[in-house]
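In this view, the complex is presented without one of its protein chains, the others remaining in place.
Chain nomenclature is as follows: A, B and C, assigned in order of appearance, with residue numbering initiated at 1 for each chain independently.
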Amino acid sequence: MAEITYLEAIRQALFEEMERDESVFLMGEDIGAYGGAFKVTDGLLDRFGEQRVIDTPISEAGFVGAAAGAAHMGMRPVVEMQFIDFISCAYDMLTNYIATSRYRAMLPCPLVVRGPSGGYVRGGPFHSQNPEAAFLHTPGLKIVYPATASDAKGLLKAAIRDDDPVLFFEHKYLYRRIKEELPEGDHLVPIGQARVAREGKDLSIITYAATVWKALEAAEQLEKEDGLSVEILDLRSLLPMDDAAIMQTVKKTNRVMVVHEDTRTGGVAGEVTARINEQAFEWLDAPILRVTAADVPLPYSPPLEDYVLPQTADIVTVARKLAAY
Amino acid sequence: MAEITYLEAIRQALFEEMERDESVFLMGEDIGAYGGAFKVTDGLLDRFGEQRVIDTPISEAGFVGAAAGAAHMGMRPVVEMQFIDFISCAYDMLTNYIATSRYRAMLPCPLVVRGPSGGYVRGGPFHSQNPEAAFLHTPGLKIVYPATASDAKGLLKAAIRDDDPVLFFEHKYLYRRIKEELPEGDHLVPIGQARVAREGKDLSIITYAATVWKALEAAEQLEKEDGLSVEILDLRSLLPMDDAAIMQTVKKTNRVMVVHEDTRTGGVAGEVTARINEQAFEWLDAPILRVTAADVPLPYSPPLEDYVLPQTADIVTVARKLAAY
Amino acid sequence: MAGRAGPRARGQGPKPATRGNASRKRALGPRPSAHLTRDQQLELYYWMRLTRSLEERLVNLYRQTKVVGGLFRSLGQEADAVGSAFALERRDLLSPLIRNLGSMLVKGAQPVEIIRQYMAKGDSPTRGRELNIHYGDLDRGFIGQISHLGDMVPVMTGVTLSFKLRKEARVGLVYVGDGATSTGAFHEGINFAAVQQCPLVVIVENNGYAYSTPISRQTAVVELKDKALAYGIPGVRADGNDVLAVYDVTKEAVDRARRGEGVTLIELMTYRRKGHAEHDNQSYVPTGEIERWERENDPVDRYLRVLTEELGVAEKEIAAVDARVINEIDEATDAAEASPMPDPTDALVGIYAEPARIEPLWYRAGVRSAVDAHERAVGWGTFNG
Partner (left out) sequence: MAGRAGPRARGQGPKPATRGNASRKRALGPRPSAHLTRDQQLELYYWMRLTRSLEERLVNLYRQTKVVGGLFRSLGQEADAVGSAFALERRDLLSPLIRNLGSMLVKGAQPVEIIRQYMAKGDSPTRGRELNIHYGDLDRGFIGQISHLGDMVPVMTGVTLSFKLRKEARVGLVYVGDGATSTGAFHEGINFAAVQQCPLVVIVENNGYAYSTPISRQTAVVELKDKALAYGIPGVRADGNDVLAVYDVTKEAVDRARRGEGVTLIELMTYRRKGHAEHDNQSYVPTGEIERWERENDPVDRYLRVLTEELGVAEKEIAAVDARVINEIDEATDAAEASPMPDPTDALVGIYAEPARIEPLWYRAGVRSAVDAHERAVGWGTFNG
C-alpha cells in the first residue's frame, strides 16, 4: 500500500466517514469548489455535492454555532477553520454553548472543529497559532493534536464518531512533509490514549504535534553523541489526557521534559507537570523541565520565528542538563 | 477613616482616576443611568456625564475593540463586562488585536477590562465564571484578581495607569461581604507583586481571589486543631506572576498547596506548579497539591455548586495530608 | 438623549393596534387566525393566563426566598410569546428567551418543571444545573437557551439547516430581544441562514428596553424590522400585544419557511412592564410609561375584550379557564415544593458520553456533600437569564 501524507490522511478520513455515514457533512470557508486553503477538502464537493460540502460566509461563530444546532438534530458536522487562528472568533460558542450542552441541557453536541495549526512556516502571529491551551480548561470539549499521518487519520475518524465535541488540530508544517503507509481498512485511533513514539530508559520527553519530530531528532543526536536512551511520549490527545501513559514513562525514566510549540506561560506543559507532581512525585529524580516557545506573539521573519520556537538543539541542551542532574 | 467594601473600593478607584485624568472614560452595558448590574458605577454618570460614562449596545467585541481604538489615540478606557462570563465574546479582540498591538505594531493599547467574576453565589454556569486561565497564555495581557478591598482599589488604579492592557477580575462574592479601612491618599498597588496574607512556617497555600478567604478560614482551624502554622500567599497578579514571592514561601515551608476556584485541568495551578518545579524543586519535601473546582461547568443548585467548588474543609483535608507527608 | 429614551419616543405606546392591523392587511385572503376554532381561541387565552398566573406564583415563592437566583417576568408580553408559538406545528422547534415562558408552555413545558427549575430542585429538567427557564426538550420542540445573547440564532440556523438538508418540512423559530440584535452572533447567524434559505423565523421582541438601555442607545434604526434589509430577507412589524395579530404574522412566516422560501424577520412591538429581573426598580423608566401600557395595552385585557365582545365567549367560560389555571398551578407548586434538592455527587455525571461520570477529586472521595454552606449572595438577584 502506498505512503500517504498527513494531509492526505486527513482527507481520507473525511472521505471515508462521509461515505460511511450520510449525517456527516462539512462547513467552512472556501472548502467547496476551491477545496480549502490547503486543499484538504479537495475533491469532496465533486463526490458529495453542495449539500454536504458547504461554503460558508466569513462567520466562524455563525457556522460553528450552526454546527451545534445541526449536531443536536443528529447530524455530524465537521467544520474547518481556514486557519485555526480564527477559532478565537468562535470561542464563546465553543466554550459556553457547545462544551456545556450535554451537561446543562442533556443535549448531545457531536461535532468536529478542525483546521491548520502551528508554526515553523513563517506564517506570522495570526497564521501560526496553537490554541490548545485556551480550550484545555473547558470541560465538555475533547482536544486532539496528531503528529503522524496514521494518527491524523485514525483520530479524525474517531473524532467524527465521538458523541461529544472534538477540537482537531492539524499541524500545517506536517501537512506535506511527512508520509507513511497506513494500516488497511477502517483505521481508528481511540481518543485519550498517548503513544510511545520512541522507547528509552534514561529520560522521557512528553510532547505532541510537530515537536514530536524535533524530539525524535534530538533523541537520535543524544543517542549518538551522549549514548543517552530517550523515551518519547506523544500525547496525541490533550483532553482527556492519558495520565496512565504519562506516569508509566515517568516511573520508567525518572527524568522528564515536557516540550511544546505553544508559548510557555499557561501552556499545556503546566498541566502535565502538575499531574506528574501529584501522581508520581516520588519517582522524580530531577525537576520537570519545559521546552516551549518564548512568551511573545509568534513573529514572522525567519530569524525571529526560529529564535522564538523550540528547536531540536534546545531539547538536546535541556536533555543533557536533565541527564546530568 | 471609615471601612469600605470591596465594591466601594472599586468605585472609588474609578472615581479618583476619572478625577485625576480626563482621558479615563467608561464603557459598558447599563453602567450609566442604572449604575451597572452590581451598581459599581453608580453615581459616576451624574458626576462625569454621558461623554465619559457610555452605555453601550450589547456588543462585547464591539466596545472592547472600540476601547482599543480609543486607547491608541491616548484615551484610557475602562470597560465593564456586565458579567465577566461575557468576556468570551471579546476573546478574539483581546487575544489577537489588543494583546499583540504593542509587539506587532509598536502601538500601545492601555485599557482595562473589568467585571464581576466567580462563584459561590448560585449564579449557574454563565454567571459564575473565572476566565483567568483562558488568558494566562496570552503574552501582552496583564491579569489581576484582587482578594481584598485595599488591593481592589490599589490594583485598579494601577491598572488604569498601566501602559498595557489589563484584565481586572472582581470577585462578586466579595463585593459586599468584606470591608476594611483603606490607606489615605493616592493608594496604588503595583501589578506583579504577590502579598503574604498570613505568615506561617509549616506549609504554604498559594491562591488568589475568593479562595484566599477560604484559605484563611482553613489556616485558623489548622492552627487551633493541629497546631499547624500555615503561610498564605495571595498572588493578586497572575500575569505577570510573582515568581520571587512564590519561591520565597516554598523555600520557607517546603510544602505547597495551590488553591483556586476555577476548574482544575488547565487552570492557573498548573502554571504555578511548573514554575515551582523548575525553580525550587530541591526545596520540595512533598508533592505540590491542587485544591480546585471539579472539571464541570459550574452548576447552579446550592448542593451541586457547593460540591463542585473548593471549600474550606477541602483545604484542611489536603493541608493535613501535606503536613503528614 | 433621556428624552428619546423608552418606546414612547418612537410613537409606540397606546395605539400599536394599528400596526397590528397593518400586518393583518398583509395577509392574502382571510387572516390565518380566521381559521382558528373556538376551542383554539379559548386556548390562546388559557396559555396567556397560565403564563401570567404562573409568574405571579413564582413571585410569591421568590418573596418567600424559595426561588434560588433571579426571577424574570414577561408581564405584558404574554401575547407575543403565546401567539407566535401557537403558529408552530408539533414537529417544529423553537428557541425561547427569558421572556418566552409562554412560548414554552404552548410547546408543552409543564408548570411543575418551571417551578422546580426556579427552586433548583434535583428533579427539575436540568437536575439543578441551570437557572430559571433555561431548559429544553427536543421531543416537545423547544431548546434550552444559554445566557450569552445572540448565540441561539446561529444554533437555530443549524437546526433549520438540518431540516433543509434532510428535506423535512419542519420550521424553526428563534426569539431575540431588541438588545440582542446588536450581537455579532445575531448577525452571523441570520446572514448564514438567509444565504442557505433555511426554514427559520426570527422574532425580534421589541419591548423598549435591554435591561436599562432604551432602543435609542441600542441602535440608530427606528424600526428593528429594517434589520432584515441587511440580509435580503423580508422584515415585518406587528402589534405584539394583539395575540391574533402575532399569530397571523408568525403563521405567514412559518408557512413561507415551510414552503422553502427562507428566513423572515418579525418585529413584535410590546413593552416590558416589569424590570429586567425582579430586583430592578426601573428608576430609568419615564414616569407614567408603565402605567399607560398597563392601562391601555395589556395583552390579556385586550384579548378578553376580543373574546367577549367579538367572539361571543361567555364570562363563565373565562372564569372556568381561570379556575383551571389556578388549580394547575397549585398542584404544580405542591409537587415542586415536595421535590428533593439534587444529590451533590450528581454534579459529576454526564459531562461526556464517555465516561458517563467523572471521578471525584481525590480529597473528596467518599465525601457526600460540601461541608460549608453559603448564605444567599448579596446582589445575586441581578443575575441575568
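In the analysis below, a contact is a pair of C-beta atoms (placed from the backbone, for glycine too) under 8 Å apart; a residue touches a chain by one contact, two chains touch by 3 or more.
Everything numeric here is computed off the predicted structure, so don't read it as measured data.
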For the chain not depicted, the shown chains it touches: A, B, C
Absent-chain contact - pick from A:25, A:120 or A:169: A:120
Residue touching the undisplayed chain, where the options are C:222, C:323 or C:356: C:222
Which residue of B:32, B:62, B:118 or B:267 touches the chain not shown here: B:62
Sole contact to the chain not displayed, among A:193, A:254 or A:311: A:311
Residue of C:158, C:184, C:275 or C:299 touching the missing chain in the full complex: C:184
Touching residues (missing chain, whole complex) on subunit A: 29-30, 32-34, 37-38, 50, 55-59, 61-62, 82-83, 85-86, 88-89, 120-127, 172-173, 175-177, 264, 291-292, 294-297, 299-304, 306-309, 311-314, 317-318, 321
Subunit C residues that touch the omitted chain in the full complex: 182-188, 191-192, 194-195, 197, 216-222, 226-227, 229-233, 262
Residues in subunit B touching the chain absent from view: 25, 51-52, 54, 56-57, 59-75, 77, 92-93, 96-97, 100, 102-108, 139-140, 142, 162-164
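Everything below uses one rule, namely that only the chains that are shown with their structure count from here on.
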Per-chain Cα centre nearest the global Cα centre, belonging to chain: B
Rounded Å distance, subunit A centre to subunit B centre (Cα mean): 31
Between subunit B and subunit C, centroid-to-centroid distance (C-alpha), Å: 35
Whole-Å gap between the CA centroids of subunit A and subunit C: 41
In subunit C, residues with contacts to at least two other chains: 129-130, 134, 146-148, 184-185, 351
Residues within subunit A bordering two or more other chains: 92, 96, 100, 103-104, 139-140
